[in-house]
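Removed: one protein chain of the complex. Kept in place: all other protein chains.
Now for chain A:
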Amino acid sequence: MTRTKLFKYGDWGIYILFIVIVLGLPLVMTDVFWLNRIAKYLVYGMLGIAIALSWGYAGILNLGQGLFFGLGAYMVAMSLKLQSYTSLQQGSDTPVPDFMLWNAEPGAPTELCCITSGSWLWLPFQAQWFGMVMAIVLPVILALVLSSAIFRLRVSGVYVAIITLALVLLVRLLIIDAQPITNGFNGLTDLGWLTIGGFEFDPYLVSTYYIVAVSICVVLLATRWLVSTRAGLILQSTRDDPNRSRYLGYDVAAYQVFFFTVSAGIAGFAGMLYVIAAEFASPSFLDITFSISMVVWAAVGGRSSLIGAAIGAILINTIEATASETEMFREAWKLIIGVIFVAVVLYMPRGLAGLARDAVGLFAQTRDSGKTRTARSGAPAE
């Protein structure tokens, strides 16, 4: 086996192992509480993939990925809120979210059309499919507009990070300010369950776990395929040297816009799945801390490896959940994660994926040198 073949098989081996573990987990883990937790971390893993795609492959650091995640979450949460049992109990034939009643002007009719100013925006969300479609469409449209502006104007590097950072903060404030239609700081809680064909996806069901598990596997394989296409290769060339790619005749901005948008779409999809598993949406999804945490997960797992970033996200969050069982250790764990992060940036910039790759490389090297040694020592005997 040659060195490159070894890398290739190793790569596919990791992918297959990952998919087998993710899909096979419910067979081993029967605790539904933990299964639900893992489902949430798989969603974070999907965010890791989205970050690796834009940061590792496109060289675009998006510090506002929480924006797309949050919008996706809110869109589907609006639909699920209207399916909630409490929304049907507000004294109207059609569902009305409970918090709207608390925010209503005195004398306003208890109807979705006009109970608070702007509440009519909720009308189409009475259909569950609308919320689910919008959870991907809205982030994609926003990302398309935003990235077109950014990349056509040839804004690059750290400035992209700053713009996305400012935008996520801006939208977070707008959501908090629009209390009558978003429930402000409190977010959307007390949601109904996702219902498909009469089947209710209770978040603590194994079938709900499988929605998330299958989704992350599909996203992982799809992005892996995407970066190996011609477009993916051109994208990587624009990351390494945008000017040279431009001189070679490629429309650099078009590739950047496309992959930025795909990454945003994945984040929106992740937001949707998170709401299905966690049953709430809140402005904290748009906190800077959350957006930067995603980048941290990807960096620890390996910023230029899709599966590495996913594993990094899942691993960090699982360890964190285990560590936070005791109050004291929770604070200490945060300290440790800070240290890990500094250490990863300083000493392991390619993350866990880089480490694995080095290990395979080392293995190949020792084996090869072992071979030459036996060949040499065997020579005189012949």
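As a convention for this text, a contact is a pair of C-beta atoms (placed from the backbone, for glycine too) under 8 Å apart; a residue touches a chain by one contact, two chains touch by 3 or more; residues count from 1.
Going forward, contacts and distances are computed from a predicted model.
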Omitted chain, identified by the protein name its UniProt record gives, among "Electron transfer flavoprotein subunit beta", "Putative ABC transport system ATP-binding protein", "Urea ABC transporter permease subunit UrtB" or "Anti-sigma factor antagonist": "Urea ABC transporter permease subunit UrtB"
Candidate in contact with the missing chain, chosen from A:Leu144, A:Ile162 or A:Leu221: A:Ile162
Candidate in contact with the missing chain, chosen from A:Leu235, A:Val296, A:Ala310 or A:Ala353: A:Val296
Residue among A:Leu17, A:Leu174 or A:Leu248 that touches the chain left out of view: A:Leu174
Contact set of chain A toward the excluded chain (per top definition): 61, 149-150, 153, 155-159, 161-163, 165-167, 169-170, 173-174, 176-177, 288-289, 292, 295-296, 299, 328, 331-332, 334-335, 337-342, 345-346, 349
